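These notes concern the structure reproduced below.
Of the protein chains in this complex, all but one are displayed in their positions.
The letters A, B and C name the chains in turn, as written, and every chain counts its residues from 1.
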């Protein structure tokens, strides 16, 4: 009877909480996301700068930062046309930044993607060409040349920060004729829907309309620690769903559009990849009825590094949780589901509130739960 | 003599420590909620136990706990019929717990509400009678007597944990004929929609259907610290919107149904009170356009102790924030709203995702923003 | 050459630090101290109060608090003569507190020592009799009776807070004729050198002079969390070096004087026990020379829950550490010792600055280090 049981449960769970704290993904810098059916999930940040364009650090620091956050791949995409340090760093070979990162990374297993940023004012705008073979060849007065050359080098090219208000004063991306032609020519394949702190729904709409690969990048110039870590955040990244952990597979996956852009608790991607990602991120630990009740306890662990916010979409209500609830990164949460009668299995249907497959559209994820 | 001095010194220094650490509401134990138009907002926990029924502490601890959380009022609602410590504490005067709390509270300004829990098995169930004058008079074999007597004493009576699965194995509240009659007779006036960790949508439905006052309580038996604080939570409370900070006004407000039940980021109440509460909780600091853009920066401060989760409902999208975003308790957040053209004022329309005016119904809150 | 090596080392150690944080004893409430040669180390708090005298909680809370701090044994030593709650808790059987603790503890393996506090004004003062068989028999007007009776029950008796300024306005313990006679009669066996937050060197001097067992206790009346935990402290405890983990062995060890009183980083005891305790608390992980140098790296782990402060006493100086340095509880520290020439073994001699074997006397601890 009475509520003494609650005391015991809560003391127990207090201990659990204490033990869990140290293991919480929150405290750690290392990012973790699960693989999905058929693919390895690669954590990438493919838009970064160093002293070789307008960044503030030597390329080695970018490698060390990436290792601290457990990334699989990075690209140092120096501006081809914007070189504020050129008096000190004449930089005649525009591949230097890549070579220096490669040397630092070689014993660490971090993948370095060879890239450069094509940097023009509107209507050309900024784009990153990655998986290039020679950055020097992308330099030319005619803005069409770098895109043509990137295509010759079989590079994957994506449009940077389309919604940046310094370029588009409304903060909305405007696809120029120039860019539309690049898409038609097969010279522009992706688009940043998240850049630095900014997610733009309009960029997502463009990605879907023009079938562009969805990208998220840090565009870091200073220090990851100062811009993100010490504010309790991780940098934006692109999860790439590749056939294996290699540069070739990563490139194939980018061309095939198999990505989810992630910025802390925000996840943006096509349903075909975002839904399996969230499904794999939440693992069922146990499902049993509370003795003498029709209340089903379902223990769920979020093995990803994103805090996941859900809204109950089941025909059943929850005991001890509001319909909107969070499973923090790396933590375990127990739902108590009022199934009204004993079931052998249920479909756990939750809307992922921080996830978007289209502007304002959040996916409902369903887990089939067999009850022990 | 004795060492009571040490206790006082150490409690004082505990407060000092807390204040020194906790300028952010998050770190601090002290709860803060703003007043709303026409009413003072009282923070109350009106369902608690001590060693005088089945709790684990002397009444003084309940007073000290309440002061640490900055509550305005508490009630020690000892079970009339469940007295597991009766061999050690014969407790002939069932008002003792109240008297002891009164004595401890008197120099602190904490309001003590005289209460008792009427504790029967189904179909009578558990109910708290508060604002009573003599608990002894509520003891009787016939379950109708305590309700009649409470009414004679002009007490406010509410149904406890209607969804508790130990009493209702489905976890759903079942209003018995006995209880329905109590409502008709004006002997039952409120209902807990939040008890301990449990919010029950079905209890909210009953509150709205039968016009019962919406209550949230801790029902604490052990220590607030172990059950809530060290897990990063606050206890559930009832915010009472009273004409002034007095027991009489509080009672009037409870009878009038002017409450919101709060449990951390969850807020449940009638729209007439919940909407003004959230509106008052978020203060506009500044609204200006970013130079040379049509992007409006709106700086908002959450002065409440609840983390508030919102979803954008405006015709405009946000720069640098997903449509779903949080304003943590006590913190300031800047929205960047893409109004597309310069406006002189806008309506900031946000759905409060952690707030419920009806089962599954979250209110949209609108702030009129004049732009500087 | 150059200092690039330092960067790599420091990044590596940054990761170590991050991983270690969660496991750090600092964050955890659970106390750990190693066994010493020939004895099991029992963590005990043998002076505590509940509502059965002038404390604020039911005995069950004391059991739960002890389990949270990983104690091996506690005693609830209610005042025999000071009973402020007697109107509510008539307490005719003065063993009730003990019985209630026993019941709560029985499935947890916590040892409960039967005790009572003999509470008189000066010159009798306060003393705890523990390992009694019946508290009721200790009640008498004549102050000699309880001591005689305690002896009859084969109890271990210790003098409480001898330096408490409420009893001794200078804050210095004054051994009365009454107490001296108790010692002569074999009726007083121990003395608190640490009580609540107070360590008194004069009490240590008395312990050594009269061969009394050295005790440290919390004398808790309120909540351990409020008085200690939330200030970043642990309660004072007595480490008892017993032949095995049982009440009988513990009693034998107390009579034999095999104890160390501990209050966070302060450790007070006879050299015969304090030195082996600290020696066992610091484990050698590895000792090797840094290549191409005569600088010896010695990695040491503090497996105790006390931060240990040391001062180098070797003929060698340290690289990368001041002569005074700390090994925090649960952490590993690397000393770099300039042995000037390569050695096969050295004696690591450190003065333990927070440890006292006599007033103002800190022991030098020596670890024989074989070099790999």
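Rule of thumb we're sticking to: a contact is a pair of C-beta atoms (placed from the backbone, for glycine too) under 8 Å apart; a residue touches a chain by one contact, two chains touch by 3 or more.
On a predicted model such as this, the values are computed, not experimentally measured, just so you know.
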item: Residue of C:146, C:222 or C:354 touching the missing chain in the full complex; value: C:354
item: Options C:154, C:176, C:288 or C:320, residue touching the unrepresented chain; value: C:320
item: Missing-chain contacts mapped onto chain C; value: 1-4, 6-7, 10-11, 13-14, 17-18, 163, 165, 169-172, 197-202, 266, 290, 292-295, 309, 311, 317, 319-324, 336, 338, 340, 353-354, 356, 359-360
item: On chain A, residues whose C-beta touches the chain left out of the figure; value: 51-52, 54-58, 60-61, 64, 79, 82, 84-85, 88-91, 96, 100, 166, 196, 219, 221-223, 225-227, 230-231
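As a working rule, only the chains that are shown with their structure count from here on.
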item: Rounded Å distance, chain A centre to chain B centre (Cα mean); value: 38
item: Intercentroid distance (Cα basis), chain C paired with chain A, Å; value: 50
item: Multi-chain contact residues (two or more partners), chain A; value: 11, 18
